[in-house]
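Sending over a structure as structure tokens; questions will come in a sec.
The complex appears here without one of its protein chains, the remainder shown in place.
And now, chain A:
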Amino acid sequence: MILRGIIPTTPLPSLRLKLKPTRNVTASSSQTTVSKFSISDQELESRGFILRRTISDLDINHLNSVFVAVGFPRRDPDKIRVALENTSSLLWIEYEKTRRPVAFARATGDDVFNAIVWDVVVDPSYQGMGLGKAVMERLIDELLEKGICNIALYSEPRVLGFYRPLGFVADPGGIRGMVYSRKSKNKKL
């Protein structure tokens, strides 16, 4: 995921929301509710952000535009569809007024032991509001509910500061993420 602007090494304060992230308490009308998430579902909804957990109402081309907007290469929409159909957990946020996806994250795995999070994106026009955190917190929660406790991801260097406050640790115990490269194959021996 690529964030616009300077990436702080400390957790992003939710200044616009007038919430204290540590307490996760929302006061609405005469009631106070405690949410396990930094921003509650209600808060998101009141600002016009709808949480979605299936691809049924997701326009792949709109999603692809968000991917491209954050710097991913434009991928074949049919392939994206196949990928999403074979993804066991995903979450996206639809902006009510435009009916378009503005945040997205998905996780693949064996649904029992391991999960890897991919394609975490927030439309650049909607960054800085905590939407990325919102989808990540809920995705992690869903994975934990399934009993999956090994949750991993590959992070570009400039967004390590986004994942750390969410509880992610780089190279724990010296484990290294590795990717197959046809180029490095030719170099060997």
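By our rule, a contact is a pair of C-beta atoms (placed from the backbone, for glycine too) under 8 Å apart; a residue touches a chain by one contact, two chains touch by 3 or more; residues count from 1.
Assume contacts and distances are computed from a predicted model.
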Out of "Protein root UVB sensitive 2, chloroplastic", "Acetyltransferase NSI", "DNA replication complex GINS protein PSF2" or "Tubulin epsilon and delta complex 1", the chain not pictured bears the UniProt name "Acetyltransferase NSI"
Contact with the hidden chain, among A:Ser46, A:Thr98 or A:Asn150, goes to A:Asn150
Note that chain A touches the absent chain at residues 75, 79-80, 82-88, 108-114, 116, 118, 140, 149-157, 160, 163, 166-182, 184-186, 188-189
